[in-house]
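If you scroll down you'll find the structure; I have some questions about it.
Missing here: one protein chain of the complex. Every other protein chain is in place.
After this line comes chain A, so read on.
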Amino acid sequence: MTTVDIGRHATRRRSDLSGWSGRTIVGVVIAIFVLFFAIPIVWLLLATTKSAHGLIVSDPFLPGSISDFAANWDQLFGFQDGAVTSWVGNSALYALGALVITLIASIPAGYAMALTEFKFRRLLLVLTLIVMLIPNTALVLPIFLELNVVGLIGSPLSVILPMAFFPFGVYLTYIYFSTSVPRDLLAAARLDGCSEFQVFTRVALPLAAPIIALVGFFSFVQSWNNFFLPFVMLPSSDGYPVQVGLTSLLASTPAFNPSSAGAQSVQLPTLALATVISVLPVLIVFLFAQRFLVAGMTAGGTKE
């Protein structure tokens, strides 16, 4: 392409985009994407307020009734004698258990890697980076085989412990401490007679609130949404977290699995309600945490 060509293209594009028609095109494109991202969520919320019949015949974007919502609610929580309640409880147990261990393990580790010197520091850091970028499903089957040897399969620990290994959290903590806490501050505390442990608890930890919240956010969201790990580790329905429990509900929905029609069958709006409930905690966290998401995912790129 010659320079003249490029120039001509540019002028033409300019008139396309800054003119009236350009704005219209951009507006239409944006509108299409807004609909694409928003329709499924809006529809899902409305679907929980309809009866199975109403879902199919009524306008998809009009709400149903409170009584239908209550009926769906009853059907969902009546499913297999309240299985859904225990699934949500399991999810909370796993996600919070992993969260606590993650924080206890990764905050001191990230601190030590950022602000202290020790042998293997670099090795540990490189290992952390590499494992952090491996998708967390890649090691699930090997971990299953390993835990199978020690007989932990089926116990809550078989999901909590692997989820508590959270290199991303360590990396975030490392970045935070190496950029936000000056080494001089620690040196001053040491001069004043603090032991290494006191330096950490009295100087570093009080400054760590933002990073604790950030690591907690990522750990919780990831654990709550984890499907493959619990799916593999927990053979019995009693131990399912809600994400895996959804598969049981799906299998009992005649609309998707015709062989399941029967006393325990689940109607579509009930399944929709289950979907909403399965993401509710994460959705609530997400509503307030857009800033966190950006801060976390751009942490790697701030060092130019």
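Basically, contacts are C-beta pairs under 8 Å (C-beta built on N, C-alpha and C of every residue); 3 or more make two chains touch, one makes a residue touch a chain; residues count from 1.
What we mean here is this: contacts and distances are computed from a predicted model.
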item	value
Complex member absent from the view - protein name from UniProt, among "Gamma-glutamyl-gamma-aminobutyrate hydrolase family protein", "HTH luxR-type domain-containing protein", "tRNA 2-thiouridine synthesizing protein C" or "Sugar ABC transporter permease"	"Sugar ABC transporter permease"
Touching the absent chain when the full complex is considered, from A:E146, A:D192 or A:D238	A:E146
Sites on chain A contacted by the missing partner chain, in the whole complex	10-11, 13-14, 17-18, 26, 29-30, 33-34, 36-41, 43-44, 47, 55-56, 60-61, 101, 104-106, 108-109, 111-113, 116-118, 121, 124-135, 137-139, 141-146, 161-162, 164-165, 167, 170, 178, 195-197, 200, 221, 225-228, 231-232, 243-244, 246-247, 250-251, 253, 255-259, 268, 271-272, 274-275, 278-279, 282-283, 285-287, 290, 293-294, 297-298, 300-301, 303-304
